[in-house]
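Shown here: the complex without one of its protein chains, the others still in place.
So that you can tell them apart, the chains are marked A, B and C in the order they are listed, and the count of residues begins at 1 in each.
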Amino acid sequence: MKMYRVVEIERIRQEARNVKTFRFADDSSPLPGQFYMIWIPGVDEFPMSISYTGALKGFTVKKIGRGTSRMHDLEPGDKIWIRGPYGRGFHIDKRRKSLVVGGGSGMATLGPLIEEIKGDVIIAARTKEELIFTERFSHLNPWIATDDGSAGFKGYATDLARKLVEEREYDIIYACGPEQMIKGLVDLAFERDIDIQVSLERLMKCGIGICDSCSINGYRVCVDGPVFFKEELKNMDELGKVRRGWSGKREVVR
Amino acid sequence: MKMYRVVEIERIRQEARNVKTFRFADDSSPLPGQFYMIWIPGVDEFPMSISYTGALKGFTVKKIGRGTSRMHDLEPGDKIWIRGPYGRGFHIDKRRKSLVVGGGSGMATLGPLIEEIKGDVIIAARTKEELIFTERFSHLNPWIATDDGSAGFKGYATDLARKLVEEREYDIIYACGPEQMIKGLVDLAFERDIDIQVSLERLMKCGIGICDSCSINGYRVCVDGPVFFKEELKNMDELGKVRRGWSGKREVVR
Amino acid sequence: MLYVEINGIGFHNPLILASGILDESGDTMKRIASLGAGGLVTKSVGIKERQGYPNPVIYELPNGMGLLNAIGLANPGIDSFEEEIHLALDSGVPVIGSIFGADEEEFAYLAKKMEEYGVNAVELNLSCPHAKGYGMEIGVDPDLVESIVKEVKGRVNIPVWAKLTPNTHRIVEIAKSAENADALVLINTVKGMVIDVDARMPVLSNGFGGLSGPCIKPIGVRAVYEVSSEVDVPVIGVGGITTGKDVLEYIMAGAMAVEIGTAIYLRGIDVFRKIEKELKDWLLKNEIKSITELVGVAQRR
Partner (left out) sequence: MLYVEINGIGFHNPLILASGILDESGDTMKRIASLGAGGLVTKSVGIKERQGYPNPVIYELPNGMGLLNAIGLANPGIDSFEEEIHLALDSGVPVIGSIFGADEEEFAYLAKKMEEYGVNAVELNLSCPHAKGYGMEIGVDPDLVESIVKEVKGRVNIPVWAKLTPNTHRIVEIAKSAENADALVLINTVKGMVIDVDARMPVLSNGFGGLSGPCIKPIGVRAVYEVSSEVDVPVIGVGGITTGKDVLEYIMAGAMAVEIGTAIYLRGIDVFRKIEKELKDWLLKNEIKSITELVGVAQRR
């Protein structure tokens, strides 16, 4: 039961090509991994992870379509409507040595988590211009991976992760990003017997667990997730394969 | 916002001719002077003051018409439906020397009050057989008045009250009973410059302040009362004169 | 900032007491005016005294959702109502006399009487959901609605308001058939029932009742939105208004003013004052000079 409230954008920061962070004040108390529904009246409503918790909260938004494009046109002083926080966030155990893997805008979701754990961070993107939060987490010396090698490791985040996992000891992997990346990391975790928690994205209509549009193998990403645990991922055979379009029809995950 | 709950009658006591007390458990916390609406499904719903507070609560009911007659037929183990507590109770200041005047079933309302104050109590009725709570409060040595002199002082409660007020010092009068008696006591209080609080009765439909059937000079007995204070009584020119019938039509108070 | 005019009658704010809630007694109405109401609609009055239904006549819904009632059009009859009207008029705010009848003739007679008593307007109750032969049973028949409105209009000189029911799929059609009236009032209560499971019977003595309060607000807003764009007379919104924002919702949907009832139960008898303050604060913050600027702004054009 979370009703709309209007919040004012206080600061905006360009994080990368097509990615901006919007800071605003709101007195909800989200956990890392939780999300909100953002409504831009007359335009669209869409889910967005919290990328900064605390008093001055943040959304870090990649420009994708109608809603996110209009969001990118906003300026400080403009308003957005939000409801939330929703969903199940990460379960964090500070004692465990963690490997955090963020692909593309998936880093947005991981931001608040990284502030609470100890371990290594991989920031990945297709190319240098799309890396986000490299400055925010520069004190952690994050590993960088780009598909085209324009910065850091040349190759997929999964490849870098496999290398690190082979060289170092981790208790758990936390991941968010493109679904193929997540699928690769889940396989890796089972293979190497490491714990894992991943945050998934699906098309969302309601955000409150009743419309079934975000469901994957009977789990609702909006309420049962977006963060899923290893036991649940075991039999999630739609991961990286099937999702639902706006009509509810099955689609292939790119 | 008080919903119906079913309570079981645990004990019944014949208090006087046509008056019985019904004891039941309910976890509401009424103040002296507050009332409940009692529903007997298929029969009637009517207001009733709380006559015993605490864990084993009580209603002390005079048989008047359809609803109260059916109530008198109930036996231990039978159930009634109640909602409440409602209304404004007495404002009690234990330091003040009080004169409590209860006429007829008006004593029901005053029972819980008497347990909390110090001072004198007048129990009045038309005749000996209609006196109630003489045993309950025997330790307080209550004054008794009967219209026919069959017990105690012969005459109206107001006459006895006037006598006491003239002989003794009181800070406040608390009263409940027939409206003519109340009217007399209000006049007495103004005349002798004593404070007064009275509990009024009016026909009640809703009990929650919206139907206007219980109103007296713009005050709703169910919400603004049933207990009224001296300031409010000052200009209450309908007291002892006008009330409303079931249709809302003005009637003369007997 | 809050002043509105409807049919030439000025209201110092658009917050009018709804029919049937604390408006049987002139003194109570006066008190409500003194506590901030911009206008008063009386209890619906008929030709003859009517006892209404036996208790229980009201049920409190859980979680502040509102009430279910079946008072049953209890009223003292038009002949005994003059005194109450005079007291209400003493308050200084406009008084609208609500009436219910079984046919054109009864409505016209009652309206005439109300006019004689001095009310500023009459409101035709074409919408009570729980009284046999009255209200909603009449109010879902467009022809009958049209002819009642016509008859009353022909007999009195004061403005005539028609109060309509939401318990129909053809609310726009009925609104149009009542367009001869000077204003339309939407909505009356929504027909409902609550059963007490332990008693194994409906709670209200009448079985059926009318829902009011927050649970019907989206139905009222919808009705005002649907109707106000289709008719040329002012629409007055009713149903579940409890806060200043609720008033704005109705105004933005297309209402010129609102009526308020159940909120008295939820927030106390001084609720008009509270809502007035909430409205003013919002208008100030949003730099709106007159609430009339907002009428219908949520309508799609």
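Throughout what follows, contacts are C-beta pairs under 8 Å (C-beta built on N, C-alpha and C of every residue); 3 or more make two chains touch, one makes a residue touch a chain.
These numbers come from a predicted model, not from an experiment.
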Relative to the complete complex, which of the depicted chains are touched by the chain excluded from display?
A, C
Out of A:3, A:55 or A:252, which residue would touch the omitted chain in the full complex?
A:3
Residue of A:14, A:29 or A:217 in touch with the missing chain, whole complex considered
A:217
Applying the definition given at the start, please give the residues of chain A touching the unseen chain.
1-4, 6, 37, 39, 41-42, 44-46, 79, 81, 83, 205-213, 215, 217-218, 220, 223-224, 244-250
Touch list for chain C against the chain that is not drawn
61-65, 68, 136, 140, 165, 167-169, 190-195, 197, 200-202, 207-209, 211, 214-216, 218-219, 221-222, 225, 245, 248-249, 252-253, 282, 294, 297-298, 300
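Methods note: only the chains that are shown with their structure count from here on.
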Determine the shape of the graph in which chains are vertices and touching pairs are edges (line, ring, star, complete, other).
other
Return the chain whose centre of C-alpha atoms lies at maximal distance from the corresponding centre of chain C.
A
Geometric centre distance via CA averages, chain B-chain A, whole Å
66
Can you work out the whole-Å distance between the CA centroids of chain B and chain C?
36
Which parts of chain C, given as residue numbers and ranges, touch two or more other chains?
none
Sequence positions of chain B contacting 2 or more other chains:
none
